[in-house]
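Take a look at the following structure, please.
Every protein chain except one is present and positioned as in the full complex.
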Amino acid sequence: MPKTLIKVDINKPAEKQDMLPHNRWHPDIPFVASVNPGEDFRIECLDWTGGQIVDDNDATDMRDVDLTKVHYLSGPVEIAGADPGDLLVVDILDIGAFQESEWGFTGIFARENGGGFLVDHYPEARKACWDFHGIYATSRHVPGVRIHGMSHPGLIGCLPSRELLNEWNAREAELIATDPNRIPPLAAPPYADTALLGHMPPQQAKEAAKVGARTVPPREHGGNVDIKNLTRGSRIYFPVYVEGGGLSVGDLHFSQGDGEITFCGAIEMAGWIDLHVDLIKGGMEKYGIKNPIFKTGTSGPNYNDFLVFEGISVDERGKQYYLDAHVAYRQAALNAIEYLKKFGYSGEQAYVILGTAPVEGRISGIVDIPNACATLYIPTEIFEFNIMPDSAGPRVLVDRAVELAKPT
Amino acid sequence: MPKTLIKVDINKPAEKQDMLPHNRWHPDIPFVASVNPGEDFRIECLDWTGGQIVDDNDATDMRDVDLTKVHYLSGPVEIAGADPGDLLVVDILDIGAFQESEWGFTGIFARENGGGFLVDHYPEARKACWDFHGIYATSRHVPGVRIHGMSHPGLIGCLPSRELLNEWNAREAELIATDPNRIPPLAAPPYADTALLGHMPPQQAKEAAKVGARTVPPREHGGNVDIKNLTRGSRIYFPVYVEGGGLSVGDLHFSQGDGEITFCGAIEMAGWIDLHVDLIKGGMEKYGIKNPIFKTGTSGPNYNDFLVFEGISVDERGKQYYLDAHVAYRQAALNAIEYLKKFGYSGEQAYVILGTAPVEGRISGIVDIPNACATLYIPTEIFEFNIMPDSAGPRVLVDRAVELAKPT
Amino acid sequence: MPKTLIKVDINKPAEKQDMLPHNRWHPDIPFVASVNPGEDFRIECLDWTGGQIVDDNDATDMRDVDLTKVHYLSGPVEIAGADPGDLLVVDILDIGAFQESEWGFTGIFARENGGGFLVDHYPEARKACWDFHGIYATSRHVPGVRIHGMSHPGLIGCLPSRELLNEWNAREAELIATDPNRIPPLAAPPYADTALLGHMPPQQAKEAAKVGARTVPPREHGGNVDIKNLTRGSRIYFPVYVEGGGLSVGDLHFSQGDGEITFCGAIEMAGWIDLHVDLIKGGMEKYGIKNPIFKTGTSGPNYNDFLVFEGISVDERGKQYYLDAHVAYRQAALNAIEYLKKFGYSGEQAYVILGTAPVEGRISGIVDIPNACATLYIPTEIFEFNIMPDSAGPRVLVDRAVELAKPT
Partner (left out) sequence: MPKTLIKVDINKPAEKQDMLPHNRWHPDIPFVASVNPGEDFRIECLDWTGGQIVDDNDATDMRDVDLTKVHYLSGPVEIAGADPGDLLVVDILDIGAFQESEWGFTGIFARENGGGFLVDHYPEARKACWDFHGIYATSRHVPGVRIHGMSHPGLIGCLPSRELLNEWNAREAELIATDPNRIPPLAAPPYADTALLGHMPPQQAKEAAKVGARTVPPREHGGNVDIKNLTRGSRIYFPVYVEGGGLSVGDLHFSQGDGEITFCGAIEMAGWIDLHVDLIKGGMEKYGIKNPIFKTGTSGPNYNDFLVFEGISVDERGKQYYLDAHVAYRQAALNAIEYLKKFGYSGEQAYVILGTAPVEGRISGIVDIPNACATLYIPTEIFEFNIMPDSAGPRVLVDRAVELAKPT
């Protein structure tokens, strides 16, 4: 095992961890550890809610989760010799849950909490808990599926420079200003009250908290990209913006579908990630890199049989949109859910399956006015029964009495 | 070889073909042939421009293409016993170019002609011609790549019912009305002058031409979905809207990337497609089907090594958009182009590579406000040289003197 | 389409072909065509029996096939500039049946004719005819399977040098001499009566026929390797032994399992193959090459779900052999056949499935005295029903009334 750079204690609240996580992005967050290019190391991570969600049959915790207190990131780690303009090469060597905590959760968020991709259809909080069986996850709340997960960090990236941070804040503020009272909001602005800035001295942290970028969106440095393919064996090339790089990671997912559509849509877990780092000096300029790029690896699951649902940019009320891939993907998801309901799943269960299984979401057509065409690929092998259409029609093999957890 | 239901002569203009193609969707287009469920058959197709584009080094034809005279569809074919509400099961058995015409073309459309996904960056007409070598295509206009194509019909689907046609026309007219003078337009309304309605009697055709839906966008029946995965071995389940189904097909692609981003973005070809059909009676209701669904097959290319580019919904001028997957995918494409330029490609060449190679376009994150995250997967094996980043930086191995064809 | 270097007429006997095939290996067979490195070209081929087998329900032709008159090879083709010691680089671009002849056959050979891998169990002649449906083959004699073929040439290689030919004849004669009257024989010695040596002048041919090597076995130059993975997209590196190389090809297979166990075990077909050639000067020495090597390609079928049967080197009568992979693979095959019989197949049908489907035959353990361990991987997706074991036991879904063709 590589040396463990950062340890967490899942029985303590995030704020009490020895490692002092951060939940905002700011160039001045002090490094908690340092490695050399060429080194392997392990980083432990809290689950993205820092333990707010428990393994039970009551979704009250999911309904009441405090979203300003999430994404407790482990880091930043200094990479010796990293300078702005370099590319930080990160190999994902392995990822796993803690042995004493081999479970995960998925939530549908309530509208009040931002909801998910299909909030108009599924506005209430729900929870599914998953048990891990080696490479597989099953859920007592979602019968009939066994998912070989493509485990990955939902959130990983380097610290932004001051200039980049300013740019983020400016452009997001401008968007919010177009509809400042919208619920849910258009973006998540800095929010000092719940900001954690790791080992930053209190007075400095107080100032930094006012401008520290929220961790919700992915940005130029990576961040909350939620790309399921950043799994074991992938190699990521991150832009470096500050001296030492400052690599942080968190929000580990046992599995997730493209889009992470229920918002808390992955199978969320606490756990560890093993990384190897290297540097390409001056790589941003050499390769014209603005956002991270990555190379896929050779690890599984290598599902190869998919049932695919199409969606076009006409919404569920018949309204036509112009090349809107968001609308098109939503239609593909809704179409898939209607289909799965024929086999006995509730809409909420089907929604969770799309969020958690390694479904692929594709932008199939983006130029044929006025309809974007999106496709959603479900690996058929996750189901314990045959979900292909045939003349006999669907057989309801799922026990309709089983449901996602609701708030009590 | 299965019987050839529909033959074309690639040396004659579309209007002079014995088969009398159609280039609009309308419920009353007469069937040109009839098959029984369980049958195999071959359909020949013109290229999507009906021969407007030639295999030379002058893109004048591409600049001046008449887009109201495209998508000459072969069909409609009656499937005996098909009734509205059924699912028409179509197996794609094989696809190929004509032996006397083993070439294809890709175009960047001029802004005046609608442009493509990156029209603001590449507003001028360009052309690339491709030679087929069995399963591979190469282009004298795009050195250094050899593409194993995922051949597919760009356009396939059943005739709409009258009600569905009316719905299409209504919703698209409503969209156009929001900005009726826009160039390019928001949608393509019916246009009688160039309508071909197959064997429909002239007087009837004159009326039908006024309302016949243009073939540009994908819609509920399938149509111009441009889904590269509808390749050999895939099985598609189409909704049936009229008695006999009325299956039409055209716009064959030797290869294409997700999104078909240059608009005439695939490697377009004339050729043939072998199909097998079957029916699931009442399948739309049984399975809750609105749009076609399909099952992926076992044919290649099975590329498994990808270099991936991320894009977020902040446009190239730094403007922030709200969860806009269209903007995010555009950024991923622009990022990929900048990268490929470092190896010696022109921007136009790189744009064409993304349009033609079987790149995957994924909606990776769609809920993390305000940024959608899209990813574009390029199979590294299409390049004759190593395109992975390393410390030495990119080696320019592409001859910069070679370029896409321009209009003279 | 590339130029066709060699044409055949499947309605004429092999001896009457304009191309004058050869069915022996000899350094002096005259070239029938010449190509330059870098060229694409097409070669047409008779089926391996030269038309002895017909598409009917009577296996008399299979029982009576004359095995000294087979492997009618198209070639040899001269590659300009090829010298002994070079590597001839051959890309398999595509392979297909003739459009007017989209069918193939598989035979179980009678013991009198050499039999197959399981001759002691299945000593009588049988025949299965297959219809091609694009990438798939089905047989009226083997219900319930649809095979996505990995098409390939069973036989391909360059002419041997005189020295190599002498070495072949010497070593094979030595083996035969250990049991000269064995039936079937240990090897197939030169046999002048039925030798065809292409365009070699008659007097010269008469001498050459006495020593020309039979085409049955694979040897250092490649030859009858029957490697199913030499399919579309693979690149083969052949040793060159004579000036000009002299590439010949024949015995095309629509599909075949590892081992080609029924002997006439592939789905045999007449058809065409498109090749591209290049040279690595002095490559044999540079890379230490004795036998051909090849690189796999990206074409399908990409089956990924296999049911696997183990066999050890203890034969069906309980006799123990020492690390004998032949015996072990035979046990794996017998085990697979017993299994498939539980689903309604006859032993002969199961035997044919193993010969024709792209099953993988692996040498899993070869050092654990005294048992070699071989494994046979059957792609489960070829079956129209579920063949995995479960508590309910196998359901007989195959119509037992359907059988392979027998001799009348």
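The letters A, B and C name the chains in turn, as written, and every chain counts its residues from 1.
In this section, a contact is a pair of C-beta atoms (placed from the backbone, for glycine too) under 8 Å apart; a residue touches a chain by one contact, two chains touch by 3 or more.
No experiment lies behind these values; they were computed from the predicted model shown.
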item: Residue among C:Ile10, C:Ala192, C:Val308 or C:Leu397 touching the omitted chain; value: C:Val308
item: Among C:Phe117, C:Tyr241, C:Trp272 or C:Phe383, the residue in touch with the chain that has been omitted; value: C:Phe117
item: Option touching the unshown chain, where A:His22, A:Arg232, A:Lys286 or A:His326 are the choices; value: A:Arg232
item: Touching residues on chain B - with respect to the absent chain; value: 302, 304-305, 381, 386
item: Footprint left on chain A by the chain that the document does not show; value: 1-2, 40, 91-94, 99-100, 102, 133-136, 148, 232-233, 274, 276, 297-303, 381
item: Interface with the unshown chain - residue positions in chain C; value: 87, 89, 114, 116-117, 167, 171-172, 174-175, 184-188, 216-220, 222, 224-229, 237, 258-263, 265, 280-283, 286-296, 298, 304-312, 314, 318-326, 329, 331-332, 335, 338-339, 341-342, 360-375, 377, 380, 388-391, 393-394
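Heads up, the rule we're going with is that only the chains that are shown with their structure count from here on.
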item: Interface composition of copies chain B and chain C: same or different, split at half; value: same
item: Chain of greatest Cα-centre distance to chain A; value: C
item: Whole-Å gap between the CA centroids of chain A and chain C; value: 50
item: Inter-centroid spacing, chain B versus chain A (mean Cα positions, whole Å); value: 32
item: Residues of chain C whose C-beta touches two or more other chains; value: 302, 381
